[in-house]
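With one protein chain removed, the remaining protein chains of the complex are shown where they sit.
First chain written, first letter: the chains are A, B and C, and each begins at residue 1.
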Amino acid sequence: MVPLSYYLVLSGILFACGVAGFLIKRNIITIFMSIELMLNGVNLSFVAFAAQWHALSGQVFVFFVMVVAAAESAVGLAIVIAVYRTRGTLNVDQVDLLKL
Amino acid sequence: MLHLIVFSVFGLVCVAGAINLLVQRHPINSALSLVVVMGSLAVEYLLLGAEFVAAVQVIVYAGAIMVLFVFVIMLLNAGVEEHTKGSRVAMLFGIPGVLIGSVLVAWVLLQHSGTGSVAVGALPGPPKVIGWLLFHDFLLPFEVTSVLVLIAIMGAVVLASHPAEVQQSAQPDEREG
Amino acid sequence: MTPNLHLWLIPVLPLVGAAINGLFGRRFSRQTVVAIALGFSGTAFAVALWVATQASFLPVLENLAPWIRAGDFQVDFAFYLDQLSLVMLLIVTGVGFLIHIYSVGYMWEEAGFYRFFAYLNLFMFFMLTLVLGSNYLVMFIGWEGVGLASYLLIGFWFTKDSAASAGKKAFIVNRIGDFGFLIALFLMIKHFGSLNFVQVFRIVSGLPAEVAGAGLLTSIGLLLMVGAAGKSAQIPLYVWLPDAMEGPTPVSALIHAATMVTAGVYMVARSHAIFDRAPQALMVVAIIGTLTALFAATIGICQTDIKKVLAYSTISQLGYMFMACGVAAYSAGIFHLMTHAFFKGLLFLAAGSVIHAVGGEQDMRRMGGLRHHIPWTFWTMTAGTFAIAGFPPFAGFFSKDAILWRAYSSPYGSWVYWAIGVFTAFLTSFYMFRLWFLTFFGEYRGEVATSHEDEHSHAGAPASHGHGGIHESPKIMLVPLVILAVLSVCGGWVGIERFDKFLSPTFHAGATGYSAEELSASTPAPQPKEQGGSEALFTGISVVAAALGLFLAWLLYYRRPQLPQEIAKALGGFYEAVVHKYYVDEIYAAVFVKPLIDGSTRVLWQGIDRDVIDATLDNSAEGAREVSDAVRHMQSGNLRSYAGWIAAGAAVLIAYMIWMGTR
Partner (left out) sequence: MNLGEFILVSIIKIVIAVGILLTAVAYTVWLERKVVGHIQNRWGPTRVGPFGLLQPLADGVKFIFKEDLLPPHVFKPLFIAAPMIALVFALTSISVIPIGNWVTVFGVHTPLEITDVNIGLLIVLGVTSLGVYGVALAGWSSNNKYSLLGGLRASAQMVSYEISLGLSLVGVLILAGSFNLREIVDAQGGTFWGFIPRWNIFQGQIVAFFIYLMAAYAETNRVPFDLPEAETELVAGYHTEYSAMKFAMFFMAEYANMITVACLATLLFLGGWHGPHRFGPPFVQAILPIFWFVLKVFVFLFIYIWVRGTLPRFRYDQLMAFGWKFLLPLAIANLVITALIVALRA
């Protein structure tokens, strides 16, 4: 028996790592990965809560999160490619103008 | 007891992967750390009984999304991250904010750790039942997400496709090769 | 079974004409414009005539569409035709149509030909809406609309400063009157819950008459009178009408003599149920009318501009009409309204013809001896002059005599009204014959009309004619003159008794609460106050007064033309005052306009607008700019900074939620 809160704390740590990655990292792709990390942390809490409350809809939500994450990463990575093509850099600190 | 050990081992792997993601300066290392995180998360899902979710986690996240990341990293030949000082705000407010927030949440959660606990395989999520839920209770969201995915596909194609003139000049080269 | 009279056709037809001419007229030839304008107004006149043949079905209520529905309050687009509106309808369409015809000749050379006819048709539309409206709000549409059309037409030569100013003056002065009218409407909505003539009058006739004190009905009546005074140029709001003569002469004839200015009279007559219940208001109407009649007549004596004389004469005659209404002799007022429309329209058109003949000159001192040059104009003008002076058997005699008699004999009347009325009749006769003698008799005092264009181009009248010498107007102008002259002669033969009888359904309908005495007030039945025989005596006195006026004019302006100067010298200051129209414009300027401008400038503009409103906005804009200057650094475009703000904000939120949860 593992307390539910352990799972939640683990998910919280993952989420916090994701946020921290967003703040620390300069590479757009890594920042993107941080977002995925946050989503994973949320998924873990979904599944943990599902187990806690014996409600399978928690697991179903994970699927939706995954689908959205997949769509988001496809579009996001396409944007990254477009950005790299026009700016020649992946450093977010150098991509701070809306218009070139 | 075994449950706690397995949970702790893979939880630690998870956290280590996540921290490695932050520490590594090369994006491909970060990506691989993320794959590790996802893999150990799949194990955690298995511990909770969500076998289908675990499998899908591996297939979709590790097998598709992260491959896409690696692919883009390879395509753009992304190098080691430069350390530019772009944002004081992120350092002054953001990092403390994250720390405070996560510590607070963890504190609150651990204060109430006695309220609930889960056993191994607490809630089995067999594919059949989950499929039933998806196609009955969640039919509308399911269809909406399918539309979302379609839009995302088209958006990705449009965004990543070359401008017309580049494409024209690129095509003959391909034929020669 | 009431036939469907299609009343809506009558106003809509001119509107269609106005729309076509106004929108596309620029590309049409003059002939097309004329065809459209005359076609639509003529058809409207024809429909009005056909409607008149159906008079046995009156009154008719034609509900076209709901307009406002708010709780119990309801206003519809509805037209109402009874005997009163029928008379007005025929006057407006008939005289209007004649003046349309006249305008074709008069305006032929003008640049904005299509525009003129579009405005004229537009005016017809609004005037007919005013006349036909079944409630005060529809009437108000027309009321405002004719004001607009009047403004547009006075300022027709808008490149001329005086014309533009005159248009604005008319508009602004009318606003003051409309203000009163509107408040009266609000009072009606509040207290009667309706603006419908029928409903309002039914409610009003159920109320007791307010014999003393200023109650609700008196207030409404007085406020309505303010509106009427504005539109019909009564004291103290008459000042716009003389200036309105800046407009083309047909406009002066149609709007500022025959139709629009009588709208006030029509409105008072229409609201007779209210005034009957409010004797105080009625008395005010009578006093204002009487004073205006006298006052304007005295000014008219000294004017030298032919159109200005006619303008003051119009004001004076309108005063007569109000006097009639003020003594509850509504049918007499409407009767005079009708005959006045004939002869004053005629006089204006004839004056236009004179101006046309002498090439734009309007000053009577430079005319003279024109009767041989323009005989048609002379004879028609003669008919009009005798009509307005009140010589039998011309139209003016009957109507004016009716008013004077009623002013004395009505239960609301008094010998004072009558005395002033007779004196005014004498003055009217005098200044009209003065005009007549100065214009048509004696020697021609103007310059030889070969190069008159430069000096007269100011006059606004068609100065650009490329003709030389004094000449008669074209036939298209003379035909309306002749028709109107015939009407001026014969128009009064119908007689006040028959007119009374015709209108009696309007003025006595719904008056169930009337006492017998009041009922008989507007009928020629023997009065307890005076024997019937004395009416002939009164008639005789007024005819003598008119003849006296003729004689005096003949003496002063034909027999001994140098005498007026001597009299003027003898009168000195008084004469000066009259020439300057009693300095009313100057007084208004000093009392109202200048304080208003000063107040607006110093307090509203420099004080409130600039230092308070502008300063508030400027300062807040400046403050926003400064704050933005400081804050915009947040929006650096740096993704990680944004994320930092979000993270910090989320931490604060989490802390707050936990704090709230653990309390």
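Side notes on the structure shown:
Everything below uses one rule, namely that a contact is a pair of C-beta atoms (placed from the backbone, for glycine too) under 8 Å apart; a residue touches a chain by one contact, two chains touch by 3 or more.
Quantities reported herein were computed from a predicted structural model and do not represent experimental measurements.
Counting contacts over the entire complex, the absent chain touches B. Here one chain is not drawn; of B:14, B:56 or B:156, the residue touching it is B:56.
Within the complete assembly, B:64 is the residue of B:64, B:110 or B:159 that touches the hidden chain. The chain not shown here touches chain B at positions 28, 32, 35, 51-52, 55-56, 58-59, 62-64, 67-68, 70-71, 73-75, 77, 126-128, 174, 177.
The rule is simple: only the chains that are shown with their structure count from here on.
Look at where the CA atoms of chain B average out and do the same for chain C: the two points lie 83 Å apart. Within chain C, the positions touching two or more other chains are listed as 636, 638, 640, 643-644, 647. Within chain B, residues 86-87, 90-91, 94-95, 98, 101, 105 each touch two or more of the remaining chains. Of all residues in chain B, those touching chain A in their complex are 3-4, 7, 11, 14-15, 18-19, 21-22, 27, 30-31, 34, 37-38, 41, 44-45, 47-50, 52-53, 56-57, 60-61, 64-66, 68-69, 72-73, 75-76, 78, 81-87, 90-91, 94-95, 98-99, 101-102, 105-106, 109-110, 112-119, 122-123, 125, 129-130, 133-134, 137-138, 141, 145, 148-149, 151-153, 155-160. Interface residues of chain C facing chain B in the complex, by the touch rule stated above, are 634, 636, 638, 640-641, 643-652, 654-655, 658, 661-662. Within the complex formed with chain C, the residues of chain A that make contact are 19, 22-23, 26, 31, 92-93, 95-98.
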